[in-house]
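Missing here: one protein chain of the complex. Every other protein chain is in place.
Showing subunit A:
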Amino acid sequence: MQSDIFAKRKKDSLIFFSLLIVVTVGSVVITQYDVSKGFTSLLKAFIWGGSNFYPDGKSLTILPDVLRKLWDTILMSIAATTVATVFATLLALVGSRTTRMNRVFSLVARGIASLFRNIPLVAWAMVLMLAFSQSSITGYLALFLGSFGFLSRAFIETIDEVSNDSVEALSATGASYSHIIFQSVLPSSLPQMISWILFMIDTNIRDATLVGLLTGTGIGFSFDLYYKSFNFHAASLVVILIVITVILIEMVSNTIRRVIM
């Protein structure tokens, strides 16, 4: 019996890896992607980057302007996340199995969360651009809608997994629905929810770059501008500043997570 299990494991992993190889080779053949050429071009790209894509003394003169744009971008990402948090929490309470008022609303809420979560940010930006043209409100709304979808899904799962038992206990004491939400569900879920919010903020700062590129606002627009005018030194300065910011934000959020968990 025991040897059967080991034989089965061996067979399973053999099947898995064969499938993986077939799928990989298949996709390469179908798309006619030249693997070796891909890797050599990558090397070339690095060499080009090393010789052109670095900030020089002259590019530092744009620093104040870029920093201001970066600051705008950070604030916009935070605002999009916090406002999305409020709406996502409400939707999650309706959607979660533990806190739902009835099955139909819950299903609808989960549907909305999935829909918003599965529409790519770029698609949001493009669609919103039709309505608001290239402006910062377009960028803000795109980030907001993306965060709303993602956070709703994350919060629904958090509430489902965290607070089942204590909800039962509190309803047995005669506590009302709103008592249970504020005294049991939210305190239990809060650390994990904050963790998701922090994750969302640093994802949004990264994504804001891309959205800015499309909507002509914030740090993404600066990058686009310098890049398209062949000012590679300035463009590289922008990239480096974004990387530093994201790392800093990540460090701050890790510290906060350690404290609250």
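Rule of thumb we're sticking to: a contact is a pair of C-beta atoms (placed from the backbone, for glycine too) under 8 Å apart; a residue touches a chain by one contact, two chains touch by 3 or more; residues count from 1.
The rule is simple: contacts and distances are computed from a predicted model.
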{"item": "Undepicted complex member, UniProt protein name, chosen from \"Isoquinoline 1-oxidoreductase alpha subunit IorA\", \"Glutamine transport ATP-binding protein GlnQ\", \"Sodium-dependent transporter\" or \"Cytochrome c oxidase subunit 1\"", "value": "\"Glutamine transport ATP-binding protein GlnQ\""}
{"item": "Hidden-chain contact residue, picked from the options A:Q134, A:Q183 or A:S229", "value": "A:Q183"}
{"item": "Touching residues on subunit A - with respect to the absent chain", "value": "163, 165-166, 168-176, 178-179, 181-184, 187-188, 190-191"}
